[in-house]
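The other protein chains are all here in position, but one chain of the complex has been omitted.
Labels for the chains are A, B and C, by order of writing; each one numbers its residues from 1.
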């Protein structure tokens, strides 16, 4: 197995089947991917207010890729094992952007009100990178890096890198983190994998819309599961299996996540649909990944210990 | 302080300011409350299918109360400390009810489709009551008892015991459990406290709409916080503070929960609104309590360790 | 048949089965009902800004009633024929209220933004009461009076007069107007009928949340349709039959309205459910009554000319 470094040559801002692959890798290769932050590093200080700092940015959330995975064909599932995420600078940024976020009206939930005031928050890595610290808030937050955006290209559509969906995308789900494996449906030959939007940490919901955005270096390996289509993203951690639903309104995302988990339990774990529906009622988990993006992403889960019958 | 047992004398099915108190207690009294299950114990075996077993039930989710708490006045907050919950029978029931649940159309989300098939699931307490076991699914689930329904009466309205809202109610939030304190707004003299719907365990979302329903005995104490109105339910555990928002669509419940938590951080913990909004973005929790009731209930939270500045 | 005048003796602010009837009438009686406006006439000039003018108002939207209709029993339907609505003053008021309306965040759709600026709009009746005119906007609007709030009491619940639902209530649907008949489910002996919130005119959606609010005098007759429960409000005009669904999110209100219309066509007009579903696809109407109240109200309709088969 080879080790392959993928550095972006000009970013892409869309999960597209129409773009030339940046790299081609084999299943099992150790793939080291460098990602820029969601603002393409345009915000570096408290004074880089978004309206000005991002004025020249035609698009946001630059993606590294597409990476072509050899052997992946439509109808397969791409398994992405995340081995590690390292930060490639010593601070993360968050900010309040006008008409964007969970507690403001937006371009989708329109009001006539004035926007919230813009503001930039710089969080410095401290304690050997184990924590982040903002000197106004004066609270230390543990670094828990994950990949906010991770996708395969849809078959026909080219979808903005700000959007989550059945293809993965901008889910902003903290469980897309080192140690876990993400499963994505393959819709094109080579899968056409995109990744970006590294977060040093993020709460559930990504409340103001901007997590602790940072540049990063992720080490991944890919496997191709032939002839089996996950249809929606799935995540496996050492303790849990999880499904991600992305939709609006939020209850539609919740329904998708749990319906996919019912399906998974029925297909792979020997439960009937009725048993899975009942079991998840009593022990399922359901948290909000993002409540701020063009679709909301919710994560349904069950601990593996409940998947073995006595 | 006295010990007072409250046994229901005829149940109520509504959080109402128009009902006579069942009991009157003082702040600090040890109050032992007996609750029936959501079906008033009409479902006892696999053969008690809901359409038949509940045919004579005019209303569901019987409540014990109202309990009058001396000294509580409109504008106060009622703090309810939950010391313990004991089960008063050796099994819990769940079931699939026609047109009710998270993965079916309902009387609010209407379709022309046939309902899912009715079914009853009996879960027996095993291992000295530490687990529940269903012999069809053959999985053991840990007992994690909590109070599915807990409320003060609204001021003017009488609201069905199936509904959650600013007054608490049928939130189905697992964090309303022993060791935690629930804060509810007081809208009437004496607060007029209602409680019922004990759950032996429940996953996040209460997927099929019916958790592990059981009869119970809860030990509570009340405190009255004068002149301070929480407006929406709050929960405090040893490690976290939490807020509960109930609304439809689900994103409205999410916004309420987080907006109330921002307010709490700003009022009691010395953060500005902007700092609270930022901090919760990075370390807030947000899970779904119920995705099945007349309003959905979401729980926003922050660990107490983040509430002290360095 | 008698003519009976019902003047409010102290208003009610809740659709409640717990209140004493204001009057008792027989089916067929000519019932003349006087209603105050939604602000109980507290706003009379441009300077009566809501935050101040309504500061002493504990509740809004005063209702006249309950009126007891003899012979009405639970399970029946109450038919309310609206013969006429006359205005009892020469101006209507609208206003912008903080955190209330269709293009602002609200106490249900929470944000951290500042509210829109309060403002009062006085619309004078002109041209013998056929039009209303505001001298800032300088546009004439035709008077098209209707009853914004009209309800029977729920069985167990007492619901705020600001809320619409299966019982009718604060639907803000312009088709509740003279010449039309409203059908409401009966949940209590005597039906317990409430009415208020006369609007001199209103657009679809009631965008800012406050229509042309005016005091009025409505002439009604009631009929009781025995043994047939409409379950949700229905409206019949000379040309159309209509159903009203009230819920959140708005698609749930749309589904209720159309599902009830499918049911009506199947029950009373000889169509199969499939035929009704297909026919309404091609010729159904669906407009928004209100997008501002605690639940949204949508009106589905079909012209009577499509109800006769060739």
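Basically, contacts are C-beta pairs under 8 Å (C-beta built on N, C-alpha and C of every residue); 3 or more make two chains touch, one makes a residue touch a chain.
The structure displayed is predicted, hence computed values, not measured ones.
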{"item": "Which residue of C:3, C:56 or C:282 touches the chain not shown here", "value": "C:282"}
{"item": "Option from B:12, B:61 or B:105 whose C-beta touches the chain left out", "value": "B:105"}
{"item": "Given A:256, A:279 or A:302, the one touching the chain that is not displayed", "value": "A:256"}
{"item": "Contact footprint on chain B, counting only the chain that is left out", "value": "103-105, 109-116, 249"}
{"item": "Residues belonging to chain A that touch the chain removed from view", "value": "13-14, 16, 18, 59, 108-112, 156-160, 247-249, 252, 255-256, 259, 262, 273, 277"}
{"item": "Residues of chain C in contact with the chain not shown", "value": "94, 96, 102-103, 117, 119, 121, 123, 132-134, 136-141, 201-212, 248-251, 254-255, 258-259, 262, 271, 274-275, 277-288, 291, 296, 298, 300, 306, 308-310"}
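The rule is simple: only the chains that are shown with their structure count from here on.
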{"item": "Type of chain A:chain B copy interface by residue overlap (half), same or different", "value": "same"}
{"item": "Inter-chain centre distance, chain A versus chain B - centres from mean C-alpha coordinates, in Å", "value": "32"}
{"item": "Two or more partner chains touched - positions in chain C", "value": "109-112, 249"}
